[in-house]
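Below: one structure in structure tokens.
A single protein chain has been omitted from the complex, and every remaining protein chain is retained in its original position.
This part shows chain A:
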Amino acid sequence: MSQRMALWAAEAEMDEDLHEVDLSLAMGSYGQNGLYEDAQPRIDEATMASFQHQMAQQAAFAQIPDVVKRFIVHFHQAVLENNLEQITVAYESGWNRLTEKYYAKTEWPEAEIIAPLVNDDQIFLILYRELYYRHVYSRLSPNIDDRFHSYENSCELFNYLLNSDGPVQLELPDQWLWDIIDEFIYQFQSFCVWRSKVKNKSEEELLMLADGGQVWSCYSVLNVLYSLIQKSKINEHIIAAKEGKSEEEINEIVGEYGSRHLYKMLGYFSIICLLRVHVLLGDFTLALKVMENVELNQKAPLTRVTACHVSTYYYVGFCYLALRRYPDAIRTFVSILNFILSMKQYHTRSYQYDQINKTADRMYALFAICNALSPSRLDDSILNIVKERYGEQFAKMSRGATEESIPAFEELFLYACPKFIAANPPPFEDPDALSAYLDAATTIEPAQRHLNLFISDVRAQASVPTLRSFLKLYTSLDAKKLANFLDADEEDMVQQMMVMKLASRSISRVGQEGSLLDGETISTSDLDFVIDDNMVHIVESTVGRRYAGWFIRNTEHAQRVFNVIRKSPLPVAKPPAPTAHVTPPQNAPPAKSGPKVSWAKVSA
């Protein structure tokens, strides 16, 4: 009789999974692009002067620093020309630098004020507002008008993209496309959390919320995501690509929208955000189901934008946790956390660095939770970091559900879980119901509800760690004797043994293709037992030490270092003249893929 495939025996393919990262791809969006000032086109003084003149009467306009005005004009020009490189420079570097310098604590100028700078270009103004509101949400605190207007602006943007005469000719960098969709969902979630706090709302706010209608409703948000998915035919695209169809065939299938990069990526990112929305609403199966065509590997398009890559794995991993598929959750977190570690040297200066680090930290906490519930030796280096950061909680949690450990589970879960939202607003339109809503002690925060469910799962396997530590000492043992050791009733103990058995089995995707929901029952524990009437027979499996991965990685690393050294010019003592510009790039750490790294752009 064959045994269950064991988790710890199936690591070979995972190694591959974890280390096949194409750094050059992922680094693209982190390239330390040329400083904005360097790329400044020469806007001739006359044009500038005429703008100045036209708007002289506007005090607000006059207050805008010249460098900001030049930036906006240049940014607009880049968007008009679909010049992706210049757009990227302005978007990733210029905007953030100017924000630091002039708008760290205030809003950017309103779109209406800068409109003359961009010939009243409505499309650019929509994009500008997208950035404007994102800045308000991230740096300041949005008021109700900001929340309503950012929704309207997003709708205008999506309306333009989806309901123009045919596909629009606009092109934007992947990073920005991701940020647009991601921010849309963030603002939705932020709105839902904000509106659920009824107590501190003013009369005026309550009135506006009562009249709010579809603003930030679940249906309107899902509608945007599904429309982008359908318009771009992204699912058809992925399926066709998997079937090995040629580019022409694929373009035929996906049509005029889907064959444009902008729509394709928006559709793709919409799937990822759909995953996120469903998790926020507590629908973990649907969340994984919408991802059924998306492949999670290091070559998938989602890795092109690191923020998207990290976010995807976080939400997928959390779904597995909610589905009690702890080995899959662990595997998902290990994969992305290793990636983040390997990226560390490249993205420290990215404007998303903080966000990525925060998510990573939450994933270490989730990893600790999963590992306490389903101990595995999947990745010692990640486990060591977890012990450094959450050592105290991890030790408590590993002891099973005692009165000490439950608070540790609660603390880490609440810290690391997604920002769950309620699907429906409080009854703003009905004053009586609203006051009843306020009085009702039963209104539980969504996060608290999910926490309670999770804790019930934890409690269900409460005694497993204790039993486990006892069983480890024996190869066979009378059930009565074991019950005596444990100071427990024999029948109780036998029931706990069945719980332990079930806890050592899990559904997992290990060693399997197929969608994220697919899986096979595997054994997750190195300790197994069986009860023969009144005798308990215990066996333990041992895993030999693994050397190969370590040696392979280090050999490859040594080869890369060797190659770099070989390619470097000899340090010949030459007169200090023209060779100076050849060497500088070489002092940077070698990238996995060789010479194609982004600092090349500095000299370009």
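Following the convention adopted for this analysis, a residue touches a chain if its C-beta (ideal position, glycine included) is under 8 Å from a C-beta of that chain, and two chains touch if they have at least 3 such contacts; residues count from 1.
Criterion: contacts and distances are computed from a predicted model.
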Which protein name, taken from UniProt, belongs to the chain you can't see among "Mitochondrial distribution and morphology protein 34", "Eukaryotic translation initiation factor 3 subunit K", "Ataxin 2 SM domain-containing protein" or "NADH-ubiquinone oxidoreductase chain 2"?
"Eukaryotic translation initiation factor 3 subunit K"
Among A:281, A:294 or A:482, which residue is in contact with the omitted chain in the full complex?
A:281
Touch criterion as defined above, residue of A:207, A:341, A:433 or A:565 at the omitted chain:
A:433
Residues on chain A facing the left-out chain by the touch rule are 1-4, 6, 8-9, 12, 15-16, 218-219, 222, 226, 230, 281-286, 289, 322-324, 422-424, 426-427, 430, 433, 436-437, 440, 442-444, 446, 449-450, 453, 456-457, 459-460, 491, 494-499, 501-502, 505, 507, 512, 514-515, 517-521, 523, 528-534, 537, 539-548, 552, 555-556, 559
